[in-house]
Structures are given as C-alpha cells and as structure tokens.
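A single protein chain has been removed from this complex, and every other one stays in its place.
Note that the chains take the letters A, B and C in the order they are written out, and that residue 1 is the start of every chain.
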Amino acid sequence: MSNTFGQLFRVTTFGESHGPAIGCVIDGCPPGIALAEGDFTADLARRATGRSRHTSARREEDAVEILSGVYEGATTGAPVALLIRNTDARSRDYDRIARQFRPGHADYTWWQKYGIRDPRGGGRSSARETTMRVAAAVLAKKWLAQRHGVRIRGHLAQIGDVLPRSHDWDAVEQNPFFWPDAGQVPELEAYMDALRKSGDSVGARVRVVADGVPPGWGEPVYAKLDAGLAAAMMSINAVKGVEIGAGFASVAQKGSEHRDAMTPDGFRSNHAGGVLGGISTGQRIECSVAFKPTSSLRLPVEGVDLDGNAVEVVTTGRHDPCVGIRATPICEAMMALELMDQALRHRAQCGDVGEVAPRIPAGEGAADG
Amino acid sequence: MSNTFGQLFRVTTFGESHGPAIGCVIDGCPPGIALAEGDFTADLARRATGRSRHTSARREEDAVEILSGVYEGATTGAPVALLIRNTDARSRDYDRIARQFRPGHADYTWWQKYGIRDPRGGGRSSARETTMRVAAAVLAKKWLAQRHGVRIRGHLAQIGDVLPRSHDWDAVEQNPFFWPDAGQVPELEAYMDALRKSGDSVGARVRVVADGVPPGWGEPVYAKLDAGLAAAMMSINAVKGVEIGAGFASVAQKGSEHRDAMTPDGFRSNHAGGVLGGISTGQRIECSVAFKPTSSLRLPVEGVDLDGNAVEVVTTGRHDPCVGIRATPICEAMMALELMDQALRHRAQCGDVGEVAPRIPAGEGAADG
Amino acid sequence: MSNTFGQLFRVTTFGESHGPAIGCVIDGCPPGIALAEGDFTADLARRATGRSRHTSARREEDAVEILSGVYEGATTGAPVALLIRNTDARSRDYDRIARQFRPGHADYTWWQKYGIRDPRGGGRSSARETTMRVAAAVLAKKWLAQRHGVRIRGHLAQIGDVLPRSHDWDAVEQNPFFWPDAGQVPELEAYMDALRKSGDSVGARVRVVADGVPPGWGEPVYAKLDAGLAAAMMSINAVKGVEIGAGFASVAQKGSEHRDAMTPDGFRSNHAGGVLGGISTGQRIECSVAFKPTSSLRLPVEGVDLDGNAVEVVTTGRHDPCVGIRATPICEAMMALELMDQALRHRAQCGDVGEVAPRIPAGEGAADG
Partner (left out) sequence: MSNTFGQLFRVTTFGESHGPAIGCVIDGCPPGIALAEGDFTADLARRATGRSRHTSARREEDAVEILSGVYEGATTGAPVALLIRNTDARSRDYDRIARQFRPGHADYTWWQKYGIRDPRGGGRSSARETTMRVAAAVLAKKWLAQRHGVRIRGHLAQIGDVLPRSHDWDAVEQNPFFWPDAGQVPELEAYMDALRKSGDSVGARVRVVADGVPPGWGEPVYAKLDAGLAAAMMSINAVKGVEIGAGFASVAQKGSEHRDAMTPDGFRSNHAGGVLGGISTGQRIECSVAFKPTSSLRLPVEGVDLDGNAVEVVTTGRHDPCVGIRATPICEAMMALELMDQALRHRAQCGDVGEVAPRIPAGEGAADG
C-alpha cells in the first residue's frame, strides 16, 4: 500500500518528478462537497517552489485538472482523480548522476530494492510527490471545516538553531518562511543567503496544529490518532522525528507536571497535545516535526557508483537550501488527511453513539499560541 | 483496524486488563517456524511487572497457551492464536474511579468515543495489552534472526534527566532498568525510591536498534519503513515522540554534516538511522522513543466525573513510577513486528529482484554502541 | 488476510478441528450492543452436527466464552473475542490418513502451499471453522435487526435432484433439513437413509434472503454488495457456485423480461435480487448457493500418498452425507457479516446524505416466498 494513504478516505498518488505528469485518486470521498479546479490554487501556491529566492528555482505551475468524481461542481462519491502535467522538468540536470548513488538520497536504497531506478529528478522519491498530498488535502480540509469546524494551521518553528522570538499566526502567511515573528524575517533572509553562498543546507522544525477536533476521534490500540499522525508526518520526505504535545520534553517531566488537570470549565494545560489513549480530547492537536537538511549540495561528498567504485558527488541541480521551509503546507496536508480518515472511521463504528458524557471545553490548551 | 498491526504479518490482540484473558491472533505467519509454549517465557518475563520493586507490584504470570496454528512443534501457516488467562486482577482497586475521568488517562476520551467503558484496570487501554505484542514478536524475532540474521536490541537511554555515562550492551540485561551503564544502577535505585516516596512519576527515553537488516526493506512513499516504525512506536501507551537516526538533532545540522558519506568500504556515519527514502540502507536501524510519566499518582489532581462535576482524583492502585522502564521489550517487539511485515511485503513485490548493485557494508554506523 | 472477513466489521477466526479450541475476534464492532453468552446458543445449535441422524454423529457442545469486548452485558467498542473449547475431538479416527492426499479435500493443496499440514480432522480446513462464522454473525444479526429491521433467513432449496413442492417459512425451522415443505420430510429421510446405506453423498442448494435492507448499501465498482456476497458464500467450504437474483437463468432471459419495472407503488419483480449496480435497491436480497457433495466416503477412491505413490482412500470418520443441510445457518451468517460490513462502510462515506429521492416500496419482489 506504499502509494496509498488512509483506510477510508484513501489517497493514492502517482507520477515521477520528471515524468509526463503527477496525479492522485481519492477514493471514499463523501459526496456533495463543492469542488472546482480553482480550489487548489492557494494551497498549491503555498507549497510551490519558486515562491521566493529561498526555495528551489524550479517553476511549478501546478494547474490541476479534475478527471473524475465531480459533477456540476460537487463530489459524487466516485473517486476524485486529479492530474498535473509536468511542464518544467529539465532532465538534463540529472543525467550526470544517473549512475551515482548520492549520499543522503534514496538512490542506493531504491536500487537495492527494485534493481532499477528512474533517476530523473529523484523520480518517485522527489518531493514533487507531495504536491498531490496538498491537493488531496484541499478536499479533506473543506469537509473538516464545513462539517466539524476543524481548522488546521502550521508554521516553521526552528531553522537551524534559530527560534521564533514571538508568535503571531497572522505573520505566518505574510513571509516566505511561514515564520511567526515578522521582525525576524530580515535575519532569516540573511541566514539563508549565507547558507546558499556556502553551498550548504540546514534542517528545520515545523509545528502543525488542529483546532476544533471533537473528542472521540482516533482508535485506542494500533490505529491511535497520534500513531496515525506519526506515520503521516514521517512519510514526508526528509522527516526524522515526530512529537505529539510535550513530545521528548515528557522524558524529563514529572507526572504531576505532565498530566493535564481537568475541570468543568476546561483542561488546565495540554501536554498531551490533544490525544489521550489514542483518541482526541477535544483540545488542540499539537504536532512537531523534524526535517533534516537536504543532502543535495554543491559541496562534494564521497559516494559510490553503480559498479561499486568510489566517486565524488556534487549536486548542481535546483534545490532548496532548507527543505523544511515549504514543508509547512505538506505537514498541514498530512494532518488533514489523517483527521479526515479518522473522522470517517469514527463515524463507521460509533455513528450512533450519542453525547453520553458532558464535554469539557478545550480550555487553556487552546489559547491562540 | 484498531486492534490489528501489520498488513501481511497481521497481529490482532484482544482482552482487557481485568477481563478473563488476553490474547492475540497472528495471521499470515510463514509456515515451518519452530514454536513451543516455552519460547515466550524469556521475553514475557522481561516485560512483566513484578520484576523488581521499581515496577508495579502486580504479579503477572503470563503463561501462554497456543490455541491454533502449530502442529508437531512448528507453525503451519494457519493463524497462530495465543492466550494468557488473567489471574491476578484485583478489580476492587478500581471500583472507586469507575465514575471519574482521570486526567492523563483514556477514561474521558474512551467515554466520548464509545459512550461506555470497562473501568477495571484501564480495560483495553491498560498496558496489559502490550503483553501480547511481546508474545507475537517472539515469532517475528525468530524468523528475522533465522532467515536474515537480524538482531533487535533496546535499552533505556534516559530517565528524567539522568543519562547513561557509558554504553555496554552486556550490562543492559543485568539490571532491572535495562540501563547500559552498570555503575549507575545504585544511583537509579535511589532515584526511583525517592520518586516513589514523593508519590510522583517520571518520563523516560528508550533506544531500540536492529542490526543485520538487509538493504531494500521498506516502501518509498506512505509505507516508508520509518513511517511504519513511527506508527508502531507511537501506538505504545504513553509514547509522545519518535526519532529515526539523528531525529530532532537534524534540525540544527548542516547538510554537509548530516548526510552519510558512502565508500566502497562502508558508510562513514549513520545520521539517517539506517533508512533513506523510506527504505533500509543495510546499516543499523536506529530509533528513539519518548515515554511520558504515568498519570496514575498518589498526588491528587483536579478531575471531572461522569456528570461533569469537579472531583479530586487520587490513584491508589499498583502502578509503575516510570512506565518507560519496562517499555524496552515492548519497543523491541514493535520494531520486530514492523520489520517482519516489511520483509514479507518486500518479498511479495520484489521477491525476484536479484542483487543488481554492489552492497555497501554497514560501516562505522554499525559500531557496537 | 486469509482468516479475516470484512473491512470494518472485521471477523478473524482461528483454531483447528482437533486443536484445543476454536475462536474469533470481532474488531470494529459498534459499542452498546447487548450481548450474553446465551445469545449464541440458538444459532450454534442450528449449525451443530448431531442435530439429527442425517448429519455427522460428532457431538459439538459449542459453549461460547466471551473473552473480551463486553462489559456489564454490552459491547464496548473493544474487540469481541469468543472461544469454544474442542471437547469431542477423536484424533484417532484420522491418524490413518495423515500420509494420504484424499481426493476432493484440501490435503494436497495445503501440503503444496505450506509444506506442512495438521491432518487431525481436516485441521484448519474443517467445517468446524464455520462455527465461529455463525457465532460472529449473532452480533451482526442483532445490530442489523435492531437498527435497521433487517431479517435474514435461509432454507434448503434442493438436495440432489429433489426440489421443494411448496414454500412455507414456518416449516423450515421445524425439520432437520431446513426444508420449506413439511410434507416432503419423510421422503427426504428415506432419501438420506438410502444414501447413507450406499456409502455415498450428494450436493445441495441453499437459498438465503435478507428483507428490510434499505436502498443504498454496497459500493459501485469492485466492492459491490453482490461481489461481497459472492466472495462470502464462496468462502464457505464445499461451495461451487453463487447466484444473485435470477442468477444463471438470466442467460436465457430477454431484457424486457429481466429488468424489474418500477412504479411509485413498488417494483414489479425482483430478478435483480435486490442489487443494481452493486448497491441495494430496498428489495429483498436474494442469493442461491451450490454445495458439492462431500468427498469423505466409505466408497474407495484412487489417491496418492506423501511419497507420490498410488493408494486407495477410504474414509471412515464421522461425516455428513449432505454437507449442504447444515450449511443453511452458515449462509445466513455470511450474509449477515457482509451486510453488517457494508452498512458500516456506507455510514462512513455517506453518513450525512439525507433522503434526497423518494423511496420506492419493495413491492412484489418481497412477497413472502
């Protein structure tokens, strides 16, 4: 099921970075969701490279064609198929490395697995694939917002060792770094320029949250909501770590500090990150994701070729010095896809469970930070 | 699929903490694996409570009965069913809290989801469930070791803010903390005694590694090996974070530092943690897992009852002051189950791909640390 | 997924005919269904051998123990696990044939697949496994009846070349043949006695119907309701054919005859068998199932042994001369399991689709025949 995400809201993606097209099929989509091709523009633009000089110079126009599943402006319950033609795929940039295993890439592992590899632009392992995750999530976000009032937002929470000095959600969409402190943007630009000049790259941390998720979504054992989120985030290229709520900080916490007291007026804190026992509490869902620095550098590195000989690998193609920057919309997309799937799974099993216990307000954990 | 783990080597667990029994069914198990009831003893003892005074005082005898799938000492390809009767379930300890939502537990979320809850000992949400993960993994570990020479090991890597001062795999099995520095054991005992006296608890970090995994296991997009490991670990009770390889440290790394150089003699490092593009590299698989401190404390906390009234919650049952301690065998089990499943999935799709590219030795990344 | 049936209401069975026990785990069960161990008695008795002299003489007591998923008399949403100990398994009857491949049995194919086989009573391939299908379906039938008014009934529709001369549902449960014409029972008893005396066996046809299924269950392409029913029925031991509605008679029908006219007062006929385009019409679901005659006969037959030598195979164990007779409750069970699963899948995707078009009464197709 490598290319499918979800059990009931099932997104199957296809296409290589430099093949004729990329696309996806969304099976199990509820009928009656209004959908037009223009609905994809905003989120795809947020993810697209070429948005600023700090991300890869490749221009992705990303015009989505709806091939299936929509009639007179609404989903029909049939599979929704989306297609984007690849228009700016300069394969010549990649010819030189077709016979090299680049360190830090999937070249070697793909070859060992399949005995064959499409080397053009990373083929199927390119971040180009994530375009369709964002496109598919447009549907999920719509349904979640309209039926349940769920709102999903993300921002960059660290680049290298730079941390935000303040938090303002409004700032996030106003700068090319999805950074929550507008005042730091010049500093980040200087940081990125220096990085690019050095030929090196750096990692990043993305925080993504969902507000408005009702209590009860998720499943208690293997299909926990947090387990699903962990898989969803770790399935994004370059991710090396996932935290829910307090995450690794829990290791040094005392139980009396970590557990979130409950009162009739709301929870007192949200170290749990909105999930207890794998099921949503009604508080904000909190997720933090670590992105490694890209391995595609102008700086040379020891590598090996197809014949097992040592080679020096230098990457000259177009690459982001910090892949984490444009990962923010991708993390949002994966949270939307996981929540959508859990919502349908919850409805399947528990669709007739009424409100049998009082709901506790999200409380302080949902403060707008 | 809440109670099933795996796509091809499918483990379905059942049973509540204080019900008549717990058990599991393992479907898709390869035939011909030697198996006897005694094979479960060692791993279940490692996980069992009652192993030292630092874990819960409940005695779990955990005698496994094989109900299905084994004939004349070997698996037949039929589902392997395992059963453990619950013998020391003192339900009276839990009666008082049947009408309370304990902060930090699944009480509230389970109630909101299902409208009903088995309150005896945490019911299905108890860590008792993990016994069957360890039992099922006995089969996976056997097959992985015999067919592929895979070896899976774990140890505690942090309790609260205490870190190991040295690393010795031999020490790990010699002390009740799975701690890799024997000299620190008296210090840890004092730490735990003070913690117990205070009525509080603390978090922990577990490190689990697999050596001998061949290159090529895992899938490149959603079913990445690391995504599967993240879900596997996050599905364990009390886990709040998962890292692969360098994990969150990648955020502050430069690409020139993070990417693992490759030479014909081996990899130069293993920041990737043995996975690139979702597929194993042949290096050690490295995973780090954060456990929160248990919320079951003698110290009172604000809670809410079934009617929405404020209550003071105090837990008096038997509970580990650090649930992370005995999580080490559980993390090993989940890594075994994920690797086993990926191995079968790899064989299904790529069973006839020969060795088409030279294999690079695991190299320095597999040093015995 | 060989031992699991269903996508959302997932039934996993385990156990061999002569092993210590058989059982099942039902995952995804809606919470709040009243359930006690006595609820299984009636349906298991209907399926049990030993009910009359016309079915196998083995006594199956089939006392069900509920191991999981029920608290204070109702399902909790946790997996429901059921266990039946095998008490009357005389393995000595089967020792002689352990090294023979019996024609018409799974001996040879199981051996070729797994390289090993539990020969005691057919092991996992015994009809004993179907006991748990009937047990699991008790839950499905309850939910379908209580939430949707669905009623599932079956009867024997042919034994050898004997057909019912009349149809009376009340008669079906009054005779050991599930036969709808009480007047034919003496004739059937004589037929079966002669058959037993001859050492031979005969095939049968079972008809199973569901009334009260609302329009809209099922899925339009691969997961059609009729495709699911076909797989469900064909998964029962000894089944060789499945028909929906007019079935094979459609081959010789004209379109003007087959298509079921629709009027505001109801459908004019039900050649479709209650399914159009894979989705229920609201009419009676009609299914017909062909059972082959058992191959376990006193009459000798050419066979082969483990070494590839010719042998004469004679079966002396306890076997039904017409396995189709007690298949009626099993067919009902499989229809219940498929409908239950489709109902949950429908709710997941379309739970918020209102009644947007007028419902057409079931009409003449639902006449009580």
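FYI, a residue touches a chain if its C-beta (ideal position, glycine included) is under 8 Å from a C-beta of that chain, and two chains touch if they have at least 3 such contacts.
If you're wondering where the values come from, they're calculated on a predicted model, not measured in any experiment.
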Give the residue, chosen from B:Ala272, B:Leu344 or B:Ala357, that touches the chain omitted from the document.
B:Leu344
Looking at C:Trp110, C:Trp143 or C:Phe178, which makes contact with the chain not pictured?
C:Trp110
Could you tell me which of A:Gly15, A:Gly203 or A:Gly247 touches the chain that is not displayed?
A:Gly15
So that we can see where the missing chain sits, which residues of chain B does it touch?
8, 28-32, 77-78, 147, 220, 344-345, 347-353
Absent-chain interface as seen on chain C, which is shown:
1-5, 7, 13, 101, 103-106, 108-116, 124-125, 129, 158, 160-161, 200-205, 214-224, 226-235, 237, 239-248, 250-264, 268, 271-273, 275-282, 290-297, 299, 301-304, 306-310, 324, 346, 350, 353-354, 356-360
Name every residue on chain A in touch with the hidden partner chain.
1-4, 10, 12-16, 19-23, 25, 27-28, 31-32, 65-69, 71, 74, 76-81, 83, 110, 113-118, 123-124
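Assume only the chains that are shown with their structure count from here on.
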For chain C, which other chain has the most distant CA centre?
A
Suppose each chain is reduced to the average of its Cα coordinates; what separation in Å results between chain A and chain B?
26
Between chain A and chain C, what's the gap in Å when you average each chain's C-alpha atoms?
45
Averaged-CA centre spacing for the pair chain C and chain B, given as whole angstrom
39
In chain A, residues with contacts to at least two other chains:
220, 350, 353
